[in-house]
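Provided herewith is a single structure, encoded as structure tokens, for subsequent inquiry.
Shown here: the complex without one of its protein chains, the others still in place.
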Amino acid sequence: MSGIQKQFGKVTALTKGEFVLERGEVHALLGANGAGKSTLMKILSGVYQQDDGEIILNGKTVNLRSPKQAKELGIYCVYQEVDTAIVPELSVAENIMLDTFSKPGNIFISNKKLYAEASKALQQLKAGNISVQQPAFMLTLAEKQLILIARALVHSAKLIIFDEPTAPLSVQESTRLFSVINDLKNNNVGCIYISHRLPEVFEISDRITVMREGATTQTFKTTETTENQVIESMLGETFRNELTKIHKSTSEILLEVNGLSDNNKLHDISFTVSKGEIVGVVGLVGAGKTELAKTLFGYNQFNKGSIYLDGKRVQAKHPSDAIKAGMALIPEERRKEGLFVHESLQTNATFPNLRKFSHRFFMNKRAEKEFAKSIVKSLQIKTGSVDTPLVHLSGGNQQKVAIGKWMSLDSKIYLFDEPTKGVDIGAKVDIFKLIREISEKGNGCLYFSCEVHEIIGISDRILVMYDGRIVKEFSHEDATEEKILLYASGGTEEQNERQKYKHSI
Amino acid sequence: QPKGEGSAEATPVKNAEESENPLANKKVALIMQQNLGTFSAQYIEGVKEQVAAFGGTVTVFASEGDLAKMASNLDAAINQGVDAILIDHGTKEALNQGVEKAIEKGISVVAFDAGVEVEGVVVLEQGDQQMAEMTLEKLKEDANGEGNIVKIWVAGFAPMERRQVAYADFLKENPGIKEIAAFGAATANTALDTQAQMEVILKQYPNEGDITAVWAAWDEFAKGAVRAIEQSGRTDIKVYSIDMSDEDLQMIQNENSPWAASAAVDPTDIGRIQVRYAYQKINGEKPEEHIVLEPIFVDAAKLPENKVTTNELHEFIDGWGASDQGYSKALKELEESLK
Amino acid sequence: MKDKSINILFKYGTIVLMIAIIIYFSFISDAFLTYNNFSDILRSISIVTLLALGVTFTLVVNGFDLSVGSTMSLSTVITASLMVWYDLPLWLVLILPILVGVLVGMFNTLLIVVIGIPDLLATLSTMYIVAGLHRTYTEGYSIYNNMPLVSGGTAPGELSQAFLWIGQGKMLGLPVPVWIMLVMVFLTYLVLNHTRWGRVLYMTGGNAEAATLSGVNVKKVKFSAYVISGVFASMAGILFTARVGSGQIDAGAPLLMEAVAAVFVGYSVLGAGKPNAIGTFFGAAVIGILLNGLTILNLPYYAFDIIKGAVLVSALAVTYVHAKNRFSAG
Partner (left out) sequence: MKDKSINILFKYGTIVLMIAIIIYFSFISDAFLTYNNFSDILRSISIVTLLALGVTFTLVVNGFDLSVGSTMSLSTVITASLMVWYDLPLWLVLILPILVGVLVGMFNTLLIVVIGIPDLLATLSTMYIVAGLHRTYTEGYSIYNNMPLVSGGTAPGELSQAFLWIGQGKMLGLPVPVWIMLVMVFLTYLVLNHTRWGRVLYMTGGNAEAATLSGVNVKKVKFSAYVISGVFASMAGILFTARVGSGQIDAGAPLLMEAVAAVFVGYSVLGAGKPNAIGTFFGAAVIGILLNGLTILNLPYYAFDIIKGAVLVSALAVTYVHAKNRFSAG
């Protein structure tokens, strides 16, 4: 692939995507969030068409107009958002064989044959324990991912793209995946591997290509490079500096959570947050971070445990109660949960506290405008005017609005759920600064993220979540990326020692 | 509905169950094509009242104007083994098959305005041609033999066809009277749809004298037309119609109502008479198979100052609501024995 | 280029269309452009506009109320029965049907918010159930002055003159229903565009999830929208009874489509891009003027349904094509 460009409306996702994959090679693709990795791969798998640039496969220029075409050429993709490729109502077998249905062939379908072929593919993945007859909505995230890999196997793919496959996987599940990838490699299948976890990238890949801000920066041979080199190529200097600043906290307890459980995802969660402290909560996708944030905020209900804020018990039946008590949530899905993207900045900014901007029943539009202007200024939001609908703002600026909308409320504690997701580097820095400023005013911050290095950079204290539990607490000084990942995927240090031991025998 | 003041409870039928009369305790099914509007409701009342007086029970099968459902309902009634089936409207194409089956099973069938053509079925019809003539004559008289009229009529129903015959003859005989517009459709919501259409016509002929009168071949049409005329504030147009329910009567009695006259058989009476013929058949009597119900002409001018209902109408209009048609000796005895 | 023209069509389409229709018809007929004809047109759309305002509220919260027609029918017969059967005083006659509208709204909320049935399906069911209820209530009869009762005797009451004035009277040169409509349109405009609560309604409709996380109780907001819709439908029913002078069965059913069409035509008025009071009023007016003009053109009545349907489809098409473009431009 060379010179690939792609724009979505006003967002430029790719400026210069370059990528070369050899037969039977595992090639890792790295880059910060929003660097354009997924977009490049979606172009390769026919989901999007590039605006410019060309793709050469086996020496021939190909024009990939649809996923179907890409698949016919043997290019398969295990998408980052697995649910986009799974049909929940259909059985596991049907999901594995999904691509066969749209191909011309027999009119009738024999279930027996379907089940047999699907089982075979699963067995190849050492996942024969998944029943092929159950509907796909019963599966866990990891199992769904296996289905997608099985789908590629069934069609003897020549090239498989793995887009962050290990994000939801535990250490054991990851190990199994790696052995599958190795098998594939031995069968001369090319693999593209996207991940944010450097250790595993170094373990599995032959070469590494790094992207930054929509462009390919560098390609390394894995054996000839170091993690630091790659990180530098990925992030750039300013960003790292920002993250290493350390912040002092007071010891006066602001938020206290005791034995919080719901009957579903959260189990016996206890922790505290002091005034002016930033507490990071880290865990894999699906570990329950979002669940915890929303439960604290009254969006989900818990059935055991208690929450105290500033010494007062909070019993939030609805987010409105939590807001009254002094909480603010910047949710993970900014566009879906945090903002009204078709409304103006002004309308968004005043919404959580309409009472302040109205006289009796009627809205005071002048006060609204003044407030909107004030946050544009203080958060340095780049926008044409306060009347511009938010869809026209960049992701980072949208995120600033999502934070700024709480500014009229004087909340005591802010819950940030993956606030840097899909935000460009510059804005990321601004957002970190903003979080710092908020904490410096004596407010508490809870920072939920699966980006381990970011967590380490910003937090005063780190809680690791695994499967709905808090399994470990680190101080800022003790935390390392490896230790966190280990706990986050359900391991403990002793266990790890033993495993290493076993390996060496 | 609430109990009306001073309402006499329908004379409770004593001892129907213990009665020794073989005609007591019969099951009657009433199969209706359409059951909207006050006419239908009054007709059902007539049926229920008469069957109750004979010590039987009625099941009403509604069809929402859907002929297929009506045919299915007829089947269902036959399967339930009723003693008599009363049919209200419908077409012969849809019903003949079912009616034949019923006759085979020895069920008495009496049809009203249904166009059913099967041996052994008593068919009731209103004096349709006569009703049309009565109202058209009155129209001519009021208009002094000259004028432009609007016809509201719909094809596809046997009684409507008969009314149309009289209407066509009338136009031929009276060249001074011209039809300037004709429309009409039997829908799920006839009166309201007609009102909308009449409003259209009125806007088309906005000047006084453009329209002398409206002749409506069915009271649901007349209702719509009258409302449209009243609301347009036009006082120059009169409405003549066929069929009359109590609701129509109230509208006729409104001050300055354009509704000038109607010809009809009392709907309650139709129900009663139909039941009587059914019981004659059950009793093995051999009534005539083609019964014409005598229509009554209701002239708005003959009505009293204060409003009356159809129950009291007989005081002012001769022959209303007092029909003895269809009684046989056995039936009188039956009714006496159950009182 | 194409996008731009759709945008202009979207913004000024309704108003240009209206002016074009008016000019065209006034050339064809002298009777068209008269004060009387326009006051008649306004009166003829007053009932539909009330219904449409209710639908507007439900659309604002991203719901949809298909049961307004039935609710109006129910309110029509209840209003008439309260006077005819029970001879109740005027204030009760005006309040009780409104309460029934509130109940229907609550039932819709139960289905949609508590049970979780999608809005259109839920209100479709309600539409049928309420239609059945209103027929059962009257036992198939229309309700009119001094009607005889099934149990014998005649009904004690009749529609009072004061009541009929609501539907048939005039005030300051305009029919009373027109005044009622104008007041209601203005109130709706005020509430939706200038109050805190209006803001909450629009935001809930725009993104229920984000509204919840901003502290809005979305269930309550939806509840209020459906109740208001029920209340508007009841008011339409009361107005209809007063206009016609009796309680007709199934009065509301045919008005449903017109009301829905009015709201969608009004979506775009002056580029609002969302359901709004003024737009709904203009939508109803365009349809009213169009139908009035078409009768002048002497079109058969059965063709009207096609034209109403076509207006609805065009309005929907412009709305959704515009939405698509706006979204992809974002």
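To keep things simple, chains are lettered A, B and C as they appear, and every chain counts its residues starting from 1.
We adopt the following convention: a residue touches a chain if its C-beta (ideal position, glycine included) is under 8 Å from a C-beta of that chain, and two chains touch if they have at least 3 such contacts.
Remember, predicted model here, so these are calculated numbers, not experimental data.
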{"item": "Selected residue (touches chain absent from view) among A:E25, A:D99, A:E232 or A:E473", "value": "A:D99"}
{"item": "Sole contact to the chain not displayed, among C:I21, C:L88 or C:L316", "value": "C:L316"}
{"item": "Residue touching the undisplayed chain, where the options are C:I47, C:V61, C:A122 or C:I143", "value": "C:A122"}
{"item": "Hidden partner chain, touching residue among A:G24, A:G53 or A:P67", "value": "A:P67"}
{"item": "For subunit A, the residues touching the chain missing from this view", "value": "47, 66-68, 71, 79, 83-90, 94, 98-103, 105-109, 135, 137-138, 264"}
{"item": "Where the unshown chain meets subunit C, residue by residue", "value": "111, 115-118, 120-122, 124-126, 128-129, 131-133, 135-136, 139-140, 257, 260, 300-310, 312-313, 316-317, 320-321, 323-324"}
{"item": "Where the unshown chain meets subunit B, residue by residue", "value": "32, 35, 57, 59-62, 64-69, 71-73, 75-76, 79-81, 91-94, 97, 154-156, 183-188"}
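By definition in this document, only the chains that are shown with their structure count from here on.
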{"item": "Given subunit A and subunit B, the chains that contact each of them", "value": "C"}
{"item": "Centroid distance [mean C-alpha coordinates] between subunit B and subunit A, Å", "value": "74"}
{"item": "Inter-centroid spacing, subunit C versus subunit B (mean Cα positions, whole Å)", "value": "35"}
{"item": "Contacts with 2+ other chains: residues of subunit C", "value": "none"}
